[in-house]
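The structure follows.
All protein chains of the complex are present and in place, except for one that has been dropped.
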Amino acid sequence: MNATSNPFHFKVGLFAAGTLLLVGVFLVYLLHARGVFEPTYRLNLAATSADGVAPGVPLVFSGIEIGSVASLGLNDDGGIVIRIELLQRNAKWLRQTSSFTLDKPLVGGAKIRVDSPDLKAEPLPDGSTMLLVTSDVSKEIPALVERVKAILANVEHLTRQDGEINATLANVKTVTDRMTGDYGVLEGILGSPEKARAVTDSLEKTRALVAKLDSLALRMDGMAAKTDSWLFDPNGVAEHTRESLVQVRHMLDDAQSSLKKADALMANAVDISANVKDGTQDIAKLRAEIDDAVRKANALVNEINKKWPFARDPEVKLP
Amino acid sequence: MRFLEASIESLGAKITGWFAVGYGTFAFLGRALLLLLDRTTWNRATFDVVVKQVYFTAVQILHVFLGYALIISWLIVTIILSTAREFGLTEFAMEMTIRVLVLELLPFLTALFVALRSGSAINTEIALMRVNNELDALAHCKVPPMQFEFLPRLIGGVVSVVALASLAGLLALLLAYLSIYGLSMAGFEAFTRTVARIFDFRIVAGLAVKCALFGLAVTLIPVTAGLETPKKLFMVPVSVLRGMMRVFFAIVAIEVLSLALKYI
Partner (left out) sequence: MTALGDDVARVAPDLPLRANLSALDNIALIPLYQRHYDAADSARQALAMLDALGHATIAPLRDPDMTPAQRFVTQLARALMLRRPRLVIDRPGAMLYDVPYPDFIRRLAAQPAMSGTWDIYDFSWNQVLYPR
């Protein structure tokens, strides 16, 4: 068992030395990579909420990680202080004009983004405190969905069987039905053929009177002119009819525009959450509801337009 | 009713058997560790046997092992990279590669490699020593076999698995770098950042402990299984079979435990 005669020793020695050398080089490289040989630069960020921030969350400049959150804490005033550590060599990206944003994307972890619009500005001294702004897409989505839901609830409220729109449209329907009835517009305005007949009767009487007067006296023309002005005066009956119809039209317009608004929000939400599997299912359901409501409303608008031709394209466009 | 009784009894026998095996293994490990504390263990002779064990377990198969690690690493790196490109997640490819290959797959495969090659050999040899009365002869000479037969094998196993796994890991790192950035220093800074982010102290220490446990499992269990062999020649294959089954379970258990500790 003489050491010099052992044939294994040389090879095992070579193996051990090689492995130790490589592992040693890697460990030194690792220590270098983790910045053990470099001074650490500290930065404090003041934030209103520490939601989503934890030790290890990266500080990112132009998509490249330059540091990470070391710890979180509260200051004496109850504000949140996020302590960030980065290597001295990366501190050059931080300037007095830099802004810090907390990004919480739907895919991937939260990160703090640094934007330094002017890299020639004064460098940020070690240990300084900056403000952290939150831009949180994931937080906006529920709010967005809430808004869409509220609008949908309104739409539903308007369009349900006993809802306002239905009632209004029902009213419109009766009005227009009456207008097409024996007594036309006047029946529509006055509510029943009897009343309309009363009016027409009186008109007839007036006319008859006029005719009589026409045939009887010279100042008959003045009377006739007065009757005309009663009918077609701005404060006259026909003007009222037009006003109320314009009101109905406004209401329909309102419904249509709120539907359009819902639709736009919807498209937005779908865009944002295009990558999220879970979200898509809920949103698809929501989307179906909206489609349904829009279709109902469109049908109503079309019906009105058939009966009362407004000179506008009534279609609600869907993305 | 009798069937039920019989199955309960056999279950009980199995559980008792497992406990006995577990106890025997750990008791043996305890004795080995106690011997490590003994100053007289640390002499030239033990060192020579350890060197011999390391030679047979690691150095002799180094070229085969590295070739095998190279192929596996290249395959996995290519798969991860192409998948990551497909899904537009290229920035996670390096981290994924390191986590999958260097931290999990390569140590596991190293342990399997050493278990299949050296573990089975150790199991057979100890079983034959026992069946051939060589252990009785050593006992008659009052030479405890622990110091020059068993302990060097345990140390050799641990050293070999740790060394082979580190070499394979370094090779995989190099290969991953070359696959992603090619022969240029362009990606070195990004690579350094990724490495720095993954390998914190806990991960490195955990990796080292895991490899050491792998090395211990692939030698300790075959040794104890060999020592349990009844003194009949036809029991040697049975002993190796049992020992290798236990080694496999132990390796999987260590891997699962390490994953659980890391990610849960």
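Just a few scattered comments:
Letters A and B mark the chains in the order given here, with residues in each chain numbered from 1 onward.
Going forward, contacts are C-beta pairs under 8 Å (C-beta built on N, C-alpha and C of every residue); 3 or more make two chains touch, one makes a residue touch a chain.
Quantities reported herein were computed from a predicted structural model and do not represent experimental measurements.
Of the candidate positions B:C141, B:M185 or B:I264, contact with the unshown chain belongs to B:C141.
One chain of the complex is left out; on subunit B, the residues touching it are 40, 43-45, 48, 125, 128-129, 132-134, 136-138, 140-144, 147-148.
Note that only the chains that are shown with their structure count from here on.
Centre-to-centre spacing of subunit A and subunit B amounts to 57 Å, using the average Cα coordinate of each chain. Within the complex formed with subunit A, the subunit B residues making contact are 44-45, 48, 51-52, 54-55, 58-59, 62, 163, 166-167, 170, 173, 190, 192-193, 195-197, 199-200, 204. On the subunit A side of its complex with subunit B, the touching residues are 1, 3, 6, 8-9, 11-12, 15-16, 19, 22-23, 26-27, 29-30, 32-35, 58, 64-65.
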